[in-house]
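With one protein chain withheld, the remaining protein chains of the complex are depicted in position.
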Amino acid sequence: MVHAGIVGGTGYTGVELLRLLARHPQVSLKAITSRKEAGLPVAELFPSLRGHVDLAFSDPAQAGLESCDVVFFATPNGIAMEQARALVAAGVRVIDLAADFRIRDVPTWERWYRMPHACPELVAEAVYGLPEVNREAIRAARVVANPGCYPTAVQLGFLPLVEAGLVDPDQLIADAKSGVSGAGRKAEVGSLFSEAADNFKAYGVPGHRHLPEIAQGLARAAGRPVGLTFVPHLTPMIRGIHATLYGRVARRDVDLQALFETRYANEPFVDVLPAGSHPETRSVRASNLCRIAVHRPQDGDTVVVLSVIDNLVKGAAGQAVHNLNLMFGMPETLGLEGVPVLP
Amino acid sequence: MVHAGIVGGTGYTGVELLRLLARHPQVSLKAITSRKEAGLPVAELFPSLRGHVDLAFSDPAQAGLESCDVVFFATPNGIAMEQARALVAAGVRVIDLAADFRIRDVPTWERWYRMPHACPELVAEAVYGLPEVNREAIRAARVVANPGCYPTAVQLGFLPLVEAGLVDPDQLIADAKSGVSGAGRKAEVGSLFSEAADNFKAYGVPGHRHLPEIAQGLARAAGRPVGLTFVPHLTPMIRGIHATLYGRVARRDVDLQALFETRYANEPFVDVLPAGSHPETRSVRASNLCRIAVHRPQDGDTVVVLSVIDNLVKGAAGQAVHNLNLMFGMPETLGLEGVPVLP
Amino acid sequence: MVHAGIVGGTGYTGVELLRLLARHPQVSLKAITSRKEAGLPVAELFPSLRGHVDLAFSDPAQAGLESCDVVFFATPNGIAMEQARALVAAGVRVIDLAADFRIRDVPTWERWYRMPHACPELVAEAVYGLPEVNREAIRAARVVANPGCYPTAVQLGFLPLVEAGLVDPDQLIADAKSGVSGAGRKAEVGSLFSEAADNFKAYGVPGHRHLPEIAQGLARAAGRPVGLTFVPHLTPMIRGIHATLYGRVARRDVDLQALFETRYANEPFVDVLPAGSHPETRSVRASNLCRIAVHRPQDGDTVVVLSVIDNLVKGAAGQAVHNLNLMFGMPETLGLEGVPVLP
Partner (left out) sequence: MVHAGIVGGTGYTGVELLRLLARHPQVSLKAITSRKEAGLPVAELFPSLRGHVDLAFSDPAQAGLESCDVVFFATPNGIAMEQARALVAAGVRVIDLAADFRIRDVPTWERWYRMPHACPELVAEAVYGLPEVNREAIRAARVVANPGCYPTAVQLGFLPLVEAGLVDPDQLIADAKSGVSGAGRKAEVGSLFSEAADNFKAYGVPGHRHLPEIAQGLARAAGRPVGLTFVPHLTPMIRGIHATLYGRVARRDVDLQALFETRYANEPFVDVLPAGSHPETRSVRASNLCRIAVHRPQDGDTVVVLSVIDNLVKGAAGQAVHNLNLMFGMPETLGLEGVPVLP
């Protein structure tokens, strides 16, 4: 039995992590901390957890996190980097669902996240927690940087093409659409129902924080820097990301469908759909799956990849549990077998 | 291992039943029939089931349903009554998710459902599958009439009051709101996104088919006929029913909160919330729970009960699995332990 | 040409008022104030108004409101009562879209709104701006208390029955459902898309501020106090209120359809639908109409009235413009002729 703690956990990533861990047969949740909500039973904040989670939020100072086997950070950016050093020193393994350890180049991180980094030495050590790329490194990691939601959907869609050198790495376009839960549970006007419902918009076109993270992952796969245009959009649904990816392919003699199927043949959480498919976000709702389809319209020079995930599961809490399973030598799918909820 | 078959199954009740049975540790799904979709892999119609359900729809004639232990009917009204007799004769137990066996008075059924009943003798034998009322009878039943969605939410909310004789049985009002999945997966203009989204309406005020079903259940609890006004509404969400119930209470010295808590103390799927609560439909999304709160506003003569369920789970497929668990002597919650999906 | 000013106006009531006034042929908008947004062009905050509203928000102190003919308060509760006295003294007529002047009994107001009233003498003078009840008084009013959204829908639905003495005034039930814009444009967790979408809940069952306002209006119509149970609900749509009203009728010989049609025969903004109808909120979207249907299910003792409005128009800004038209002797429908937007 793995003893786990959660720092933060009053947001959507937190409640989703609790939903998954509550049914995980090999994880025992020891503590969940919130300075603001200390003392409040978790199930009062999230009535969906009544009968499943008996813990109350505890003050970070009294939570005893250092006696856990693993601690998840479901916090805003900038928290994990302050606390990870002490936990790691105490032998606790850390999975950060925020962005603190995702970017290997610290100055780049500091520029995009607009704060000095408090723990550069763990950045160097941290493993980027995309199991489809770093499975073995994750098993041994002391610190796992759980990927962002957009980066997960975009990288999984582009990787087979980039790894095989089949697309021009200077002309990658990722047009991504996210449900509103991606903005978190913060009280902000832009996330209000009456602002976001029956509406569609792009945002962050001049530059979004997930751009360097995606570019880093694709550059690693390409073995050289990439030129990426990334345009995120907000779509009026709760959960889900749909990435529509465009690349220029020079060769016409490659079976792209086979390429994708082969690349992900042994991946439990990546499902390459039959040729001609259009994956729907709801087909992965509440599950850890990424479903992908690849098209070459009118048999032309542009390849179009469609990649969908649930941003709170494969894009956050589910991938974190997958990483936990890897880190503690458990079957990869443990606690993640739930069937997508449709409709 | 219980061998189960499904007749129908191309609708929302069907896909939800498949979602639940796919993870049920003691049920093996043998066949799912659809005359129209025979030969089509289930996972092509419902991509959410890819990797979880390998069956294809089969023609009813070749499905071998008579060799199953139990057959679910997830069909339109009027199908189960045609086929149940032969199955029961073959020793197969039947759970009908449609309305064919819900109303004990056959002429009443025929008036509301506008067709002659094909199997009155099984109506007499069938057990109304509301476990909170008929648990023991369900265990032994050969035919279970799975309750309707509105009737489940409304009866569970009214039962403690009616059984205790605390409300005037002639003045019951049930104002109920349903998500659009309650209308099924039929192609009808009224259920289109552009008709139902950003809109709210009542329907069926002159008379809805669930009225006699609710009235029958409450009359049984009251020991006399009841006067019930039932107004269903369509609300722009996918899943969920919220029933707001009004009754006249004469006595002021009764602790209604305690009444409800006591009535449902041993029920695994009814959760009485703390006094002052307002249950949300999403707090039971994708789960088999009914959450209830009871109020007496301004300490007056009117009691207000708020009762929420997921119409596709506790209001259909989940309750059917609960009934199966009872019928085959398994733990009641088996396969129904999923945590509600929020947000 | 009527010179108008708006205090507040950064919320949904404000933007809707601007939408209507921008096309009103006899109103010239002179100033709109916001301490927080002073200097910001209105069309930057609300891009929908680009090309239609050229004003910038101005600081209240420099806005010159005292030279307007009329000033609208589209502010939180408690602001208008501070500023109305000086404006009225300056000869400016006031239309308050908040609650400050709605309740005639000041101690009742203070109890429900939890603050001392700053201007009781204008409460005594203010006219409750429901034109269907107070048309003549509104024409002459110096201060109009624009009704709340729920109170508008509920009163218009109950009035014909209560005025005619046809329902038991001690057993009135109003089950009302509101779109989320009714909660305003404040950044609050409960109004987030991911909280309110695909969800339905009641709130304020123990007591909502619109209860005394509705009760006051119905008592006035009944000539005696009434017993009212009022349960508001939040439904996942942007605009719209649907009130489902229940009353006990003793006499069966009354033509309720004719009663309603006669009562509202000359009302430009109340539309009594044909017998058997179920009004949809979208049928009044973006218009000042209230559509009503009356039912007596199963020919029983309970009358059911269905009443729908757009909460931002007939429930707020549109009714305010209607009141302005009355106060300044213009045709009642001026600037309010827009056709509802469907779908």
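So that you can tell them apart, the chains are marked A, B and C in the order they are listed, and the count of residues begins at 1 in each.
Here is the rule we use: a contact is a pair of C-beta atoms (placed from the backbone, for glycine too) under 8 Å apart; a residue touches a chain by one contact, two chains touch by 3 or more.
Quantities reported herein were computed from a predicted structural model and do not represent experimental measurements.
Asks: Among A:H52, A:R93, A:H117 or A:K177, which residue is in contact with the omitted chain in the full complex?
Replies: A:K177
Asks: Which of these touches the unseen chain: A:E44, A:E110, A:E261 or A:E280?
Replies: Checking the options A:E44, A:E110, A:E261 or A:E280, the one contacting the hidden chain is A:E280.
Asks: Out of C:A80, C:A98, C:A126 or C:L273, which touches the unshown chain?
Replies: C:L273
Asks: Identify the residue among C:D96, C:D175 or C:D198 that touches the chain left out of the display.
Replies: C:D198
Asks: Which candidate, B:G14, B:G129, B:P236 or B:G335, sits in contact with the chain we can't see?
Replies: Answer from the full complex: B:P236 touches the omitted chain.
Asks: Going by the touch rule given at the top, which residues of chain A touch the chain that is not shown?
Replies: With respect to the unshown chain, the touching residues of chain A are 171, 173, 175, 177, 179, 194-195, 197-203, 205-207, 227, 229-231, 233, 235-240, 242, 244, 246, 248, 276, 278-282, 285, 295, 297-298, 300-302, 304, 306, 308, 343.
Asks: Which chain B residues would touch the chain omitted from the figure, given the whole complex?
Replies: On the side of chain B, residues 12, 179-181, 183, 185, 187-189, 191-198, 236-238 touch the unshown chain.
Asks: Could you pull out which residues of chain C are in touch with the chain that's been left out?
Replies: Residues touching the hidden chain, for chain C, are 12, 15, 19, 22-23, 46-52, 181, 197-198, 238-239, 271, 273, 277, 279-280, 282-287, 289, 291, 337-343.
To be clear about the criterion, only the chains that are shown with their structure count from here on.
Asks: Quick one: report the Å distance separating chain B from chain C, using the average Cα coordinate of each chain.
Replies: From the centre of chain B to the centre of chain C is 39 Å.
Asks: Between chain A and chain C, what is the gap in Å from one C-alpha centre to the other?
Replies: Averaging C-alpha atoms per chain gives centres 45 Å apart.
Asks: Considering chain A alone, which of its residues make contact with at least two other chains?
Replies: In chain A, the residues touching two or more other chains are 12, 181, 197-198, 238.
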